[in-house]
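For this view, one protein chain was removed and the others were kept in their places.
Per-chain residue numbering starts at 1, and chain names A and B are given in the order in which the chains are listed.
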Amino acid sequence: MIALRLGWRNLWRNVSRSLITISAIACGFALLIIIIGLVMGIANQMLNNGTSLLLGDVQIHHRNYLPERDLYETLGSGHADNLKELLDKLRHFPELPNLTPRVHAFGLLSSGEYSSGAQLMGVDAESEINVTSFLDGIEEGLIQPPEAQPVLLGDVLAKELSVTKGSKIAIVTQSADGSLGNDLFYVSGILHTGLAHIDRTLAVFTLSDLQKLLAFEPGTIHEIAISIQDPMIADQVVATLNQSALLPSNGIAHSWGDLAPQLKDYIGVVHGLYGFLILLIALFVAAGVLNTMMMSVFERTREIGLINALGMQPRLIISSILFESFFLGFLGLGLGLGLGTLGMSHLTTEGLNLTRWMGEFAMLGSRMDPILKAVWGWDYVVWSAVGLLTSTVLAALFPAMHATRLDPVEALAAPVEG
Amino acid sequence: MIVVVKIAWRNLWRKPRRTILTVVTIALGLALLLVVFGIGDGARSQIVESAVRIRSGHVVVQQREYNARRGIDRFLDSHETQLVKEWIATMEEVFPIQYIVSRSYASGLASSSNGSAGVQLIGIDPKAESKSLYLEDKVVEGVFLDSVSQNKVVLGEGVAQRLSLKVGEKLVLMAQASGSSEIKSQLVRIQGILKTGIEEYDQTLVLMLLPNFQSFLNLEKGVHQIAIVMNDATFSTELSSRGKERFPSIEVLSWEEAMPDLADLIRVDTGANYVFDFVLLLLISFTVLNTLLMSVLERGREFALLNALGLTPSKRFFMILYEATFMAMLASVVGGTIGYGLHQCLKFYGLPIDLFYSEGVSAAGVAMDPIIYSNLSMGRILFSLSLIFIMTLGLGLIPAWRARRPTNIHILGRV
Partner (left out) sequence: MIVTPTSSLTGQQDFSQLTPAEIVDQVDQMMRGDSSRGTIQMTVKTQRWSRALTLEIWSEGTEKVLVKVKKPKKEEGVASLKIDSDMWNYLPKIDRTIRVPTSMMMGFWMGSHFTNDDLVKRSRLTRDYDIEISYEGAKESVLVWEFVLTPRPDAPVVWGKIHYQVRKEDLMPTWAAYYGEDGQRKRTMNFSDYQKMGGRLVPAKIRMAPEDKPNEYTEITYINLEFDLAVDQSIFSLASLRRKR
């Protein structure tokens, strides 16, 4: 207890020195928090790009729908109200406010002169835009089309078919009743994701138009796409969903990680790579703190020698110095957390506007937000706090032991400070 | 002035421990900067390299608008091919051209007795491709094409799965031939199955020999693309603009023009890297500033003494700046050595990021290598060195300004 009190008092004997050390730890920790936040922000943005463009974080299908995507493995049936009821039931999950129904098929698109195979996708544009971003800016084409039977085409597909906004195209597909579903559609918009395989093959319809073309009942769909707050917990959400009675009995939920294992791996790489960099930086900050602490204790060789000569137990001296450095570290981390939180509160809400450096750009296919928003990486933050505190205390140990072992005469001969 | 320099140098070694600690802090910062640059640039150049090899080249020569509509008829005929190849030969003296590959593309249908699949058919020259694509390493069954693989194909794993085919079995390719609307069929046998890790390719890729492709689809000696691969991606724009002047009627594209999606990705990643570097630098400077401030704080007595001995404030100011300069120099040597050493390690052994994932990874249609090798240009080294110098000197100004202040002479009497 004496050591603890001595440590606390020592802290305030040389206020400016302590403040410098505290600020060193604080600044290091605050910047580390911000770096972690930015890195997690980048990783998060990449994940969002991957999932929020078209995939969604979670999808529900008939349990036999994947991987063949058989036209007949559907969810729901009958009247459109059945579908609404199904979706409303799922909305009872607090995590699932945003979900949207979809129908998928394969068909032949023809502009007369040219024809091309395409992925046909029927969406409910109004709920789709709350889940994914591929319709951003062109959703009006489906919600308020100037003509009936609108379709949005990928830009490469549109070019291949030599059509533009306003053209009419014919769509032919195998309907569920075996007949040849065919109809004329009005190209009400061109979509560009930057992802070649989407821009080359995707044609988007309103849910009811595609259901009609496929001879589906208005309550029949293939897929429910869901976006959740934190994509990283998608697996947990899926586990709960699959055990829940609210899920249609023939349905099964999949997380983005199951649906796009490559994306999962990519996020893994980003985390791994940046985790490595965070480790390097944390080590650097620890080394900086170590330096400051060592310097501050070494400067006090004379003082420690004096106390030693006065007969204070070396163990007590060492533990009081360790407590002192613990307080330094603790205060530094506290202050750093405060500063870091201050910075993060700006970066998580306002974000870092990168437009000045990079201009407008698309990344991994989507119109990427040029504003980088930081995200708290709590596990990294906690681990670096532990690491920093340890290195602070350890940094004091060596010079303290060194000073107590010195012959008092030798220690007193150390240059006068200050 | 020389005297002040000397005093500064001696000052450093009056308190070797403090000097060493400060120098080590700066040096570690420099090393960190170098490693971050090395890994970042390494990852980016690896992505560009593999994209250049698998999707196009550093410079791509093709018919106008070929990227927009990949019709079978939009090929470079034998005359154009000849001219382009001659031009490339003359450019070889000026640019570090490694090799060129010629490819032809067609979309078509592959069928077996089990079903059929839409495929992307590519005619290649295996000898040139072996230097470029490293596809041989990606063959999971059978072998890659060789110069005598007449009517043999290597196809993506996904295609083989959809058609339920194994090596040695046959399939029928159908595609529209050039110059007519005629659809031609050709029987081929599977020589190998490959897995690139890129979903798009594994699901659609069918490779065959270029001459085989040309006679199948009536291309004569024509090709759709001539791709130039260089030792150094930085010459891409220059070579392509020369090509544009030489061949105004056809398209000569740099990799950024040929793959705008990838160019964007790289641009974003570079930008993010700069933000990262900036915060890092801020971090380093705080740490260094603390060390410097600490040392000035401890030296009140010394400054008073120097003052008493007649060292003018401006001389004291410069003395501290010289100290900072010396420390920056020492740190450059130490940090440069550590950083460069780490870079050499990471260049040789690489950073195995595949520890973090199971399968192959791809972004923007490019497979990411499982190991990232550091890549550090002289420009980056000089940039980091000057950053560290400017930073240290800039930070040195603060304690230097403080040292100018006339100090209380009574401090000398303190014990």
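Methods note: a residue touches a chain if its C-beta (ideal position, glycine included) is under 8 Å from a C-beta of that chain, and two chains touch if they have at least 3 such contacts.
Values in this document were obtained by computation on a predicted structure and should not be read as measured data.
Touching the missing chain, out of A:182, A:208 or A:348, is residue A:182.
The residue from B:5, B:20, B:109 or B:387 that touches the chain not shown here is B:109.
In the complete assembly, the contact with the undisplayed chain comes from A:170, out of A:4, A:19 or A:170. The residue from A:82, A:110 or A:348 that touches the chain not shown here is A:110. Touch with the hidden chain on the side of chain A covers residues 72, 108, 110, 112, 115-117, 170, 172, 174, 176-180, 182-184.
Counting over the whole complex, chain B has residues 107-109, 111-116, 118, 151, 169-176, 181-187 touching the chain that is not drawn.
We adopt the following convention: only the chains that are shown with their structure count from here on.
Inter-chain spacing, taken between the CA centroids of chain A and chain B, is 25 Å. Those residues of chain B that touch chain A in the shared complex are 17-18, 21-22, 24-25, 28-29, 32, 35-36, 39, 43, 68-69, 118, 199-200, 261, 264-265, 267-268, 271-272, 274-276, 279-280, 282-284, 286-287, 290-291, 293-295, 297-301, 351, 353, 355-365, 368, 372, 411, 414-415. Within the complex formed with chain B, the chain A residues making contact are 16-17, 20-21, 23-24, 27-28, 31-32, 34-35, 38-39, 42, 117, 156, 159-160, 194-197, 261-262, 264-266, 268-269, 271-273, 275-277, 280-281, 284-285, 287-288, 291-292, 294-296, 298-299, 352, 354, 357-358, 361-365, 368, 372, 416-418.
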